[in-house]
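Presented below is the structure to which this report refers.
And then subunit A:
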Amino acid sequence: MNANNIIKSLTEKFPNEILEPNVESNIRISSYVDKDAIVNVCKHLLETLEFDHLSCECGVDYPDRNEIEVVYHIASYSHPVVLTLKAKLDRDEPQIESIVSIYWNANWYERETYELYGVKYTNHPDLKPLLLPEDMLGEWPLRKDYEGFPNKTAKNLV
Partner candidate 1 sequence: MGEIIENVSFTATSAIHEFLKKTPLQDIINWGRKNSLWFLTQPMGCCGVEMIAAGCSHYDTDRFGIIPRVSPRQADVIVISGYVTKKYLPALKRLWDQMPSPKWVICMGDCSISGGPFYESYSTVQNIDEIFPIDVFIPGCPPRPEALIQGFIELQKKIMAREDKGSEY
Partner candidate 2 sequence: MMSIVEFLFNPWVRGTLGLALIGLIFFSAVITVWLERKFGADIQSRIGPNRVGGRFGLLQLIADAIKLFTKEDLIPAKADKLLFVMAPIVILGSAFMMIVAIPFGAIVIGDKSYPIAATEFDISVLYLEAVSALSVLGIFMAAYGSNNKYSMLAAFRNIARMIGYEVPLGISIIGIAVMVQSLNIVEIAMAQSPLWFIFVQPIGFAVFFISILADMGRLPFDQNEAEEELVAGWGTEYTGMRWGLGLFAEYIHMILGSCLMVLLYLGGWNLPKFITGIFILGAFAPIFWFIAKVVVVVMTIIMIRWALPRFRIDQVVDLGWKVLFPLSILNLIWAVALGLFFGA
């Protein structure tokens, strides 16, 4: 499985949904994906390109662009190529379809992204906070404009 082949296969199958494909090295590829096509792209990756291991899923906040990116790192147990898929979401109302139906272990990653960034995953089986207590929901602490961070320090420290 070659990095260029993967990109080729992806862009041929999804000419409009895969944007800015980029081969960083022979084992790292990155690309933007249209947020509505994420499930189909993942299905294609799993079924034809041997990407059977969702390594990681996370959110990144860009307040100046008013965007939240959801980043998927999809790897494989058989070849060393890691594909970084990014989907841009509207920061005011971030919403994307869940990929739990394709990669089972996306479950907790999505719950985590939900409570830390406020990204709503549609079709998620059980979307509720994972790490934080229930009453911290809505603070979205990993967003860049989260206010509670440097202020909530120990009183006897500088």
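Just so it is clear, a contact is a pair of C-beta atoms (placed from the backbone, for glycine too) under 8 Å apart; a residue touches a chain by one contact, two chains touch by 3 or more; residues count from 1.
Picked so that all candidates are chains of the complex that A comes from, given by their letters.
Model, not experiment: these values are computed from the prediction.
Of 1 or 2, just one candidate touches subunit A in this complex, namely 1. Residue ranges on subunit A touching candidate 1, taken from their complex, read 131-133, 136, 139, 141, 146, 148-150, 152-157.
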